[in-house]
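What you see is the complex with one protein chain gone and the rest in place.
Which chain is which? They are A, B and C, in the order written, and residues in each are numbered from 1.
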């Protein structure tokens, strides 16, 4: 059982074109269109954030998943929200959060550090979660979410709940001790956990070959005694199917699966990164030949009725339009939102006490910078 | 190259008897006898320590490698001391230190916390090292020596030295984040490092199946993209040969090898452990059927002249005698050694300053417990 | 009822809380079949089974991280570090993930991390640590360190019920050396409240954990030999600190000696001194002094360990200096 996908995992030196092409799973027409919707929503939302970033309305850095929409969305789609499945995204998995029900206005408010954003201005970008909708907010320290999700899924097992967890890590994050300890712990406990390794070729500027000497990341499954799956991360149906197998295995008591999705990070680590370390032509090649939305749209348009496809262009265009309207509304709402009240900073470190007292030099002072003008030599954000 | 030993590593569910039996490498008669000497020295020295422990002359716990002498000694013997190879032992690798030139009197003094022990009473049992002789002292935190040895061997590579490093970890220590980060780092850098995983079936009371879901630990090599070797850890020639292949590979620029040596811990984690968690009969079976010294002695006695063996009983008996004399002398010396001078505790935290000043309430006081009798309610050692 | 040791008190707390709340479970290395390196969890697995008493791989970061994940879902995990020294490998997980979960993500993380701590046992540098100062610096964590058997029980029960993460340090020197009759019923020691271990009026000692007993010995000696009345405050909780109790004793005796077993620089005594300065400076008739371990990794040989760790005689000297000030 634990070795069920040795065949897939043996595909040495896999490159997107060498991966087996996917069927269409058993997705209904509505689901297929919904998948398209999430991919488009992710891309357009990030594009809107780029605009806001250029207008300096975003506080801090901006992270893109351009060209990786198929992997986060396809894999998250394999979970069953009605059963209470839970995932934990990383910085390039905005799409997976949207699939679980995160809303564009929340995301924009987070990026704008607004007081009514999900974290009330405490955490940045997409670092937030909602257990009710089934996603848990990441912290920056890579790898740490793997043990956490091992524990989340351990609780499913202990309570005999029919729930599955999914945690994302990048190729870079597989080098962390936390990844190792977490996946091993979950493997021994046979937790219902899917570990999706998004292999996008880079960790910041570091190419895969400086991250690991392994030929392929799915090989790590062997050392943990767990199942491995590998799929073309730019084929949304393939990522869906590979993850679905893993989710089904987890739900059936088969324990942990490591799913390697092979994709490519077309933008820099964050918006400021000029990607000078990328070999010339590489990005263009992926953009022109292997864009996951282009590929999926083509497929939706060309597929015959029998396969559940055969959409026409106007249906996709209507989705694109709907997405933009949604994002417009979200932007308006976010822009109109207030910044946090400074003293909210003192609330909620503990359940008891629910708030701490201001320090003596701040007693009665509501905002540090209102009372005393910030000297011009002390700017604001520019990490 | 990195997969050179896939054959060995594929030996699923290996048990000692299913492992291929070893040749005799290319060891000379003298070397064969020397290997016997080290195994006997290790065992007898530990037996002496047990006596001292029962006499409460040992401070703290006592750790045995009974039944594991073949793996530490055989593997360490594969290093080339004349080239400046370095190893880092764990608690059950006393034998590897002896091979590198550690002396029984040092070991006994360490266990007795003497002032002229290698660490001057600062660290316990075999936690000490000597770079000149080529071994580095471990700390208690399992896994931490793997990154350290990655760095030691990185320096060999940077300086183009013809040296190899070897680090021991137990089956339990493979679960640590430090092990993972260190072996991966060394793998990417192609450091001349051999990682010996001593699989003795238990980590304290925890059996292997609760430590990892992997069928065999050598499988972990695959996930790191490094070579793997597996050998019967109770066959000293087999451990020597497997490790020798790894050492040769490292020296030739072939990078890291993970060597799994399959053995069995016949004593408890430490002397106080009653091994109640061990299935009945298991220990006896290993003791009667698979004692590494018995096996090796038998082999030395039965081998024909041509193979370099054919020793007679008197030669082995002479070695046994020599070992006991050595240990007697070492014990006498250790017993006669002074305890440390209390104020030596303040020396050598930094190079600069070379010593710290005593705290104000200790100024002019040489020994805390001389000036003020320790209340009877405050005992001494009994961890 | 008969007296129970500090160690048995901890075990009683575990049994009672696991009985009370099915969400409570234990995880750690060798805590199940073996009952733990010090046998604290002995009998637990036999009663509650492998699902609720989990023998884990050697992975402190995963133990703590998995506890956090389970705690998010409403479980009440109690993690054992085989020796508290190994909590260092979970430092990131505790300070960055666990401590901030409620604040940054409104996610409760009710869990306990406990383990044998402290020296005076010839354990050497890696089996004798006192890690409280390393975590004092982390808002979002709570830290308790009981000195008596009844507090060992009462604080562990409170820690398990707390809505946040509590680091529960238990002093291994005290495990089998002190005994006490347990209070009746559902005994809870409140987190955040110090205890007056001995009333006095001339000089105060503020301390916690094993050195509470040394402080009491020194106090007795001073009463006998110098006729001085020494108050001993046992903090019990290190974070959040009981400022009220600290200020009260300063106002009463006007002279304070802080004693801890941990090394001096960056230890908890500094924080206490700062709080006294801020809140009760006018009440001080003498400087706040510290008796602590010397700033070295704790050596293992008896003469060295004895020299490095604070002894009763040191406290006596400190008290005399303060009294004479």
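Some points to look at:
To be clear about the criterion, a residue touches a chain if its C-beta (ideal position, glycine included) is under 8 Å from a C-beta of that chain, and two chains touch if they have at least 3 such contacts.
Model, not experiment: these values are computed from the prediction.
Interface with the hidden chain, as seen from chain C, comprises residues 85, 88-89, 91-92, 95-96, 99-100, 103-104, 125-126, 133-140, 239, 241, 262-263, 265-274, 277-278, 281, 286-290, 295-297, 299.
Where chain A meets the missing chain, the touching residues are 59-60, 113-115, 120-124, 127, 139-143, 172-173, 175-178, 203-206, 210-212, 276-277, 339-346, 349, 356, 358-359, 361-362, 367-369, 371-372, 374-375, 377-383. The chain not shown here touches chain B at positions 119, 122-123, 127-129, 131, 136-137, 139-141, 144, 146-156, 158, 177-178, 181-182, 184-186, 188-189, 348-353, 360.
Keep in mind that, in the parts below, only the chains that are shown with their structure count from here on.
Among the other chains, A has the CA centre that is most remote from the centre of chain B. Centre to centre, using the average C-alpha position, chain A and chain C are separated by 40 Å. A straight line joining the Cα centres of chain B and chain C is 35 Å long.
Between chain A and chain B, the centres computed from C-alpha atoms are 44 Å apart.
Across the assembly, chain B contributes residues 175-178, 210-212 that each touch 2 or more other chains. Contacts with at least two other chains are made by residues 56-57, 59, 61-62 of chain C.
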